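Right after this comes chain A.
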Amino acid sequence: MTAPAGAAAASSVLPAPALEVRDLVVRYGRGRKARSSPPAVDRVSFEIAPGETLGLVGESGSGKSTIGKAVLGLQPPSAGTVRVHGQDITGMSLRERSRRVADLRVVFQDPYSSLNPTRTIGQTLVEPLRLMGVTGAEALQRARSGLESVGLPGDAVDRYPTQFSGGQRQRIAIARALVCDPKVIVLDEPVSALDLSTQAQVLNLLADLRDQRGLSLLFIAHDLGVVRFLSQRTVVLYRGQVMESGPAEAVGLTPRHPYTLALTAAAPVPRPGEQAARRNAREAAGFGAASTASPGATGCPFVPRCPLSTDVCVEQRPPLRLIDQSSTACHHAERVPSL
Partner candidate 1 sequence: MNRSRTRHPMALRRPTLMRAGVAVLATGALTSLAACGGGGEGGGGASSQSPSDTLAIGLDSDPAPAGYDPLLYSDRQFEFFAPLYDALFVTASDGSIEPSLVAESTNNEDNTQTTLTLRDGVTFDDGSALTAELVKANLDRRSDPDLEAYGALAEGQAAAITDVTVQDEQTVVLTWAQPQATPEANLDGTTGIIVGPAGIADPASLETTPDGSGAYELDEAATTRASTYTLEKNAEHWNADAWDYEGLDYRIITDPQALANALVSGQVDIAGQLKDNAINLVESQQSIVSQGGTIVGFPVTDKLGQTNPAFGEEAARLALLQAIDRESLVNDLHPGARPTVQLFPEESAGFDPALDEEFGYDPERARELLAEAGYPDGFELDITRLGQPEEDLVAIQQQLAEVGITLNFVAATSTDQVFAAVRTDPVLWGPFAVGANPEGFIAGVVYGGFMNMQGAQEPEVEQALGAALGSTGEAQDQARQELNRALVENGWFIPVYEDFTYYGYNADKVAEPPFAGANNYLVLSDVEPAV
Partner candidate 2 sequence: MSALPLDAAANTDLDAGRPGRPGRPGRRLPYFLRRPGGVFGATWLAFVVLASLTAPWWVPYGVAEQDLSNRLALPSADHWLGTDPLGRDLLSRIFSAGAEPLLAAGITVLVAFGIGLTMALIAAERGPRVERVSSRLAEVLLALPSTILLLAVIGAIGVRIFIVMAVLGVMISAGVYRVMLGVAKSVRQRLYVDAARVNGLSSLRVNLVHVLPSMGTVVAVQAAQLYGIGLLIVAGLAFLGFGPAEPQPSWGFMIQDASSYVFSNPWLLVPTGVVLALTVVAANELADAIASRGSVARTTVRRRRSPARVGATGSADPRPADPGAVLDVRDLHISVDDGPALVTGVSFALQPGRVLGLVGESGCGKTMTARSLMGLLPDGVSVSGGSIRWQGRELVGVSEKDLSAVRGRDIAMISQEPMVALDPMFSVAYQLTQPIRRFRGVGRGEARQIAAQLLRQVGIVDGERVLKSYPHQLSGGMAQRVCIALALTGEPRLLIADEPTTALDVTVQAEILSLLRALVRDTGLSVVIVSHDLGVVADICDDVAVMYAGTVVEDGTAAAVLDEPAHPYTQALLAANPHVADGEPVPTRLASIDGTVPPPGEWPTGCRFASRCLFAQEQCTQRFPSVPAHGSGSVLCTRVEELSRADVTWMSAPTTGPAGHETAPATAQPAPTVGVSR
């Protein structure tokens, strides 16, 4: 881990987290309908230390991308705070953020729609620099070196996105995040649209950059394996709530929440013998089908699918509590079987 950067962090005794999310709630829509339906993100808190990578894992509808948007300011939160290096940016406009906390950037999932096809790579990369007041020539120079740092030739600045493959585009998107020399990058499913071989390249690149530059990454993904590769810590989300969080190894190998277990067990491994054993274990655990009815308003959201659930799970939302190295929101965490 590298030393924290930023004045706010330097002035405090303990290094302030690079990114801190506290009791975040996001509701979509307005009016009665929105208030009566469960929020997309429900009281989520986490922090990322400088140089640390936090994996945010969950299936569709878990709210992971919404959290990313709320952190970036693309989706106003209904409650809670977002701090970067101790500075509260929750209510800041996007312009203000970029002026005052230029060190928060993003890489999106889809390498095809994340680059404007009508602009050259150079124009795309220079755009944030110019806003930061960097002069033209220097901005272009930084764009070139940014491209080189992700393994692309500097003269790519004159080309258009359509002239690059998916993996290359994702590198460009990373370069765009990097040119501003940010401290925190939100990675929203950056490899899920890529083929296996390309995915490996991009993951390697991200790992290298993180280590070289001491970046803090908020890595949003649906694939526990990918998250485990890149993150130090993992937060598992289900229906907008944190189910479990802890060191990536611990969460991946010894899940303390039935949902984490279900998630881990469901991911197939490419070794037939081992996969057969995992499958049998999973089937024996008796998870409910994903399509079963929605959970009640109170209690644990995983109740309808959970083989361990009891009355208390229906009535009471389990608080996060620390078991071994992980925090888990399960009343029966101690009874969760190992894989």
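A quick word on the picks: all candidates are chains of the complex that A comes from, given by their letters.
What we mean here is this: a residue touches a chain if its C-beta (ideal position, glycine included) is under 8 Å from a C-beta of that chain, and two chains touch if they have at least 3 such contacts; residues count from 1.
Everything numeric in this text was worked out from a predicted model, so none of it was measured.
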The one of 1 or 2 that touches chain A in this complex is candidate 2
Can you tell me which positions in chain A touch candidate 2 when the two form their complex? 29-30, 59-60, 69, 72-74, 94-99, 104-106, 108-110, 112-120, 122-124, 126-128, 130-131, 136-137, 139-140, 143, 150-151, 157-168, 173, 176, 180, 195-201, 203-205, 207-208, 222-226, 228-229, 248-249, 253, 262-263, 265-276, 278-279, 282-283, 287, 289-291, 339
